[in-house]
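This report refers to the structure that appears directly beneath it.
Missing here: one protein chain of the complex. Every other protein chain is in place.
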Amino acid sequence: MVSKSAGEIGIGMLGYAFMGKAHSNAFKKISYITWPPPLEPRLVGIAGRDTEAVGEAAKRYGYEYATGDWRELIADDRIGLFDNGGPNSLHAEPTIAAAQAGKHVICEKPLGRDANESYDIWQAVAATGVKHLCAFNYRFVPAVRLAREMIEAGELGEIRHFRGRYLQDWADDPSLDTWRFDPDAAGSGAMGDIGTHVIDLARFLNGEIKTVSGFVKTFVEGRKVDDALEAAVEFDNGSVGTIEGTRLALGRRNAFQWEINGSKGSLAFDMERLNELQVFRADGERARGFKTVLVSETNHPFWEYWWPPGHIIGWGDTFVHELHHVLKSIADDTDIAPYGATFEDGYRAAEVADAIVRSGETGQRETISYRT
Amino acid sequence: MVSKSAGEIGIGMLGYAFMGKAHSNAFKKISYITWPPPLEPRLVGIAGRDTEAVGEAAKRYGYEYATGDWRELIADDRIGLFDNGGPNSLHAEPTIAAAQAGKHVICEKPLGRDANESYDIWQAVAATGVKHLCAFNYRFVPAVRLAREMIEAGELGEIRHFRGRYLQDWADDPSLDTWRFDPDAAGSGAMGDIGTHVIDLARFLNGEIKTVSGFVKTFVEGRKVDDALEAAVEFDNGSVGTIEGTRLALGRRNAFQWEINGSKGSLAFDMERLNELQVFRADGERARGFKTVLVSETNHPFWEYWWPPGHIIGWGDTFVHELHHVLKSIADDTDIAPYGATFEDGYRAAEVADAIVRSGETGQRETISYRT
Amino acid sequence: MVSKSAGEIGIGMLGYAFMGKAHSNAFKKISYITWPPPLEPRLVGIAGRDTEAVGEAAKRYGYEYATGDWRELIADDRIGLFDNGGPNSLHAEPTIAAAQAGKHVICEKPLGRDANESYDIWQAVAATGVKHLCAFNYRFVPAVRLAREMIEAGELGEIRHFRGRYLQDWADDPSLDTWRFDPDAAGSGAMGDIGTHVIDLARFLNGEIKTVSGFVKTFVEGRKVDDALEAAVEFDNGSVGTIEGTRLALGRRNAFQWEINGSKGSLAFDMERLNELQVFRADGERARGFKTVLVSETNHPFWEYWWPPGHIIGWGDTFVHELHHVLKSIADDTDIAPYGATFEDGYRAAEVADAIVRSGETGQRETISYRT
Partner (left out) sequence: MVSKSAGEIGIGMLGYAFMGKAHSNAFKKISYITWPPPLEPRLVGIAGRDTEAVGEAAKRYGYEYATGDWRELIADDRIGLFDNGGPNSLHAEPTIAAAQAGKHVICEKPLGRDANESYDIWQAVAATGVKHLCAFNYRFVPAVRLAREMIEAGELGEIRHFRGRYLQDWADDPSLDTWRFDPDAAGSGAMGDIGTHVIDLARFLNGEIKTVSGFVKTFVEGRKVDDALEAAVEFDNGSVGTIEGTRLALGRRNAFQWEINGSKGSLAFDMERLNELQVFRADGERARGFKTVLVSETNHPFWEYWWPPGHIIGWGDTFVHELHHVLKSIADDTDIAPYGATFEDGYRAAEVADAIVRSGETGQRETISYRT
């Protein structure tokens, strides 16, 4: 094969299922979609408990070896970036070990199973000086990044409202059995899985949350984690709104919807139409209304890598942007923040999530305070 | 003119502006749209403080006389139905006086300026035995009634979520000056004006609210009433969700949006497209998704009165359905409830509204309890 | 009743069913919605063949008398405006007779059953000097008028495309029996009924049609009129597009959809969402896309008469605008054209319709030429 000029980085992956597939696909596409890649990802090793399945995954994605023990990845000097896509209970120990072994680290969200665990992961990893990204991949949807850029540029003026809800419907079956319903493995249900996505984009687009008034709710009998969360929230910037998540909204498959209203305009979004951003401007024009912007123009975020305008990308492609950002941060020694979520962001999302749970238990508005 | 066979009922109207126009238009259309009318409305008198404007309104809508003093309407024996479309501070005294004079009464929402005043109006009027309707007209949108019928028939199964938000954007101007910003005249801002609409439809579609955790918010400097409200709510039936309202969501003109998710299906609605209902059924069909139902079929609510399918109606037409319901209740001596909102419903909406305000003040989840 | 200052005009209506209802409703609303009315419509007489039904209609809408013979209306000097909402075969004789009796005339579309009959009606009526309007009411949809104003102002630049299709689905039943399927009564099927609407708006928005290449089609066995029409068209201004109509597009109830593309922007519309206009401008903005404009602003066409922004109107309300335009033209002695369709417009639509039929028969592109 013709050799590539970019330096190489060895990848070690923990997990081979949903996130393992999504991240492996992204690393492979980075090599030629985001051309030239900041670093050429070399898929060195993949770990998982089911050795047959992880072996199959290694063949499928082209990892040089498979292992039943993630410690093998940590010990492998060829690996410069450890990517943790395992269940939540496996986030802390391997991620910290990898960082302490000098590897850069990516960890799926939620960072830990609660704020305390998340804090510990962050602190331990930050102490090592490696790059760390908590994989809130929706920051890397072109429409979301465009929204962020518009807000940063002041195009929305002073923000009054953020309303976010992540609606899914796959969990309305008491016989379902996955680690996602096991409190030890997952820590929480809808909250950690999708609630933290809403919290992260709320923070990404609108800044810190000041108070939450809400609760979590379990509908399915016998289920040990929450199915849904509801909260009224206040932000540091004076805006107010709601944060919601549920796995039982029939008909909504992946409807992460948010709307933000400012003194100069509004934006609205739905992940089921992730290539579109609704944009309203109070510009006094007679023909007044929300524009349906197909975020696929050459001057739109990430679009330099893709197709002509109007030729949309998929959900899986958001990981290409995310992991490219990590490789670039490593190659150039630049910060993951503010466009990528660091482990501190992962911790902060967990702090807000815990506050909503606590509000449900105490019946009180909870004020967010972050540890540093 | 060819005489009509139906009995006649004399109408006395208080207010000549927005609601005066909407109600007068409806009374006029009832005569021939909802044919034959249960009772033929005779527009007897109209009252308002600005005698020139009220005189013009009388000419415009065909009232037999105009007056600067609503007491004249109360004293007029030809008037059998008193319709109060005045500012909130003028709801209590004239409405109670009319009922005590034996007239049936309609009162615009919110019933009173708070729960206490609403309760007093309800109690005083109920004691007289007249028919009373609190004009939550959105119950009479065909799509809303269809939703109610589907829910009543069990088509959605067990309800898990109700999310309602009423988004407007007209109030983002500190120089605006109307009685709606005067706490004495209005009692509250967005809460009484649009928040109570959300609360009423929440109750209409999903039953009683058990707790609220939220607050109201004023954005515009110097404004003495609230601009927005946010609440996480629990219902008696175990479902959970949010109730929101704002007058500062740029680009949303009259976006009263709600969604309800059950164990068998979901419904969604937006008042800006009031002829449409989004319907999802978990029927196992391969082609799975929300239907955009144009609620204009001959077997849809209220549609017997209108046009061929697909020929949509307007916002103003919802009042035709509402006031027709009142006339029919009077003619047949049937109950306003459950499809119409009674003054008890008006009171209950106020009780929930007050609880959200109180939650904002105390920082606590508030449990709703109704007086009887 | 308080007397109104405007002059009065006596209305004579032929037809009491669909269009009789739509027009009667409009005349009644003009009195107070488009306040002050240019002329106060007085509902004098209504004619129809079924004397029982027409008698009921007179009572319902408040006509002073009903008659089984339209000649009675012609002979009635109190009637200043004759409104013909009868079947197509009854358009010519009564309308011409009314005009020759000095009455202003409105005639439902299609004007005649073919171009020749339409031409004769136009010529005979024009010779009398009365005002004449062919009731292409969709010109009076606020979104359509806004589109016309934008195009007239050059906001779309040079026009390249007009695509129009009117899709309905009510006729897919061989047992249906109405005058609309009788060639003698109707002249044609989908073509005269809905095809002419498309042709009229094509001309209204984009100017004259130069050539048509197409055909009509009957699907339902035994049906004697066309169910559908398809044509590729060229316009005098150099733009090209399509004109389509069908009564057998399942799921489309009243989907009169059109799109127009120019060198500076595009517009799109669907009658099932008649309060909305889709607007695209090539203004170089980064957030690029079609705006969904809710045509309900105070500076939008006809909106001065209605409700606050966002409170939508219905299909029936378009007739209020149309008939108001007629009354104003009469009161002020101004032209029906260009915003209203004259009988010449009615004739021209028929000429284009005939050309599509002829193209289907000859297999040739047909060039439009209008008689004068």
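Chains: A, B and C, in written order; residue numbering restarts at 1 for each.
To be clear about the criterion, a contact is a pair of C-beta atoms (placed from the backbone, for glycine too) under 8 Å apart; a residue touches a chain by one contact, two chains touch by 3 or more.
These figures come from a predicted structure and were not determined experimentally.
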| item | value |
| --- | --- |
| Partners of the unshown chain among those that are drawn | A, B, C |
| Per the touch definition above, residue among A:K29, A:H91 or A:R348 touching the missing chain | A:K29 |
| Residue among B:F290, B:Y305 or B:Y339 that touches the chain left out of view | B:F290 |
| Option touching the unshown chain, where A:T242, A:S296, A:S329 or A:S359 are the choices | A:S296 |
| Touching residue (missing chain; options C:E230, C:E276 or C:E322) | C:E230 |
| Subunit B, residues in touch with the chain not shown (by the definition above) | 146, 150, 277, 279, 281, 286-294, 297, 299-300 |
| Subunit A, residues in touch with the chain not shown (by the definition above) | 1-2, 4, 18, 22, 24-25, 28-29, 31-33, 35-36, 58-66, 168, 170, 252-255, 271-274, 294, 296, 306-317 |
| Interface with the undisplayed chain - residues on subunit C | 160-161, 163, 165, 167, 169, 172, 213-215, 217, 219, 228, 230-234, 238, 240-242, 244, 246, 248-252, 259, 261-266, 280, 282, 288-290, 359, 363-365 |
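The criterion applied here is as follows: only the chains that are shown with their structure count from here on.
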| item | value |
| --- | --- |
| Remotest chain, subunit C as reference, centres from CA atoms | A |
| Centre-to-centre distance between subunit C and subunit B (centres being mean Cα positions), rounded to whole Å | 35 |
| Subunit A and subunit B: spacing of chain centres that average the CA atoms, whole Å | 42 |
| Residues of subunit A engaged with two or more neighbouring chains | 288-290 |
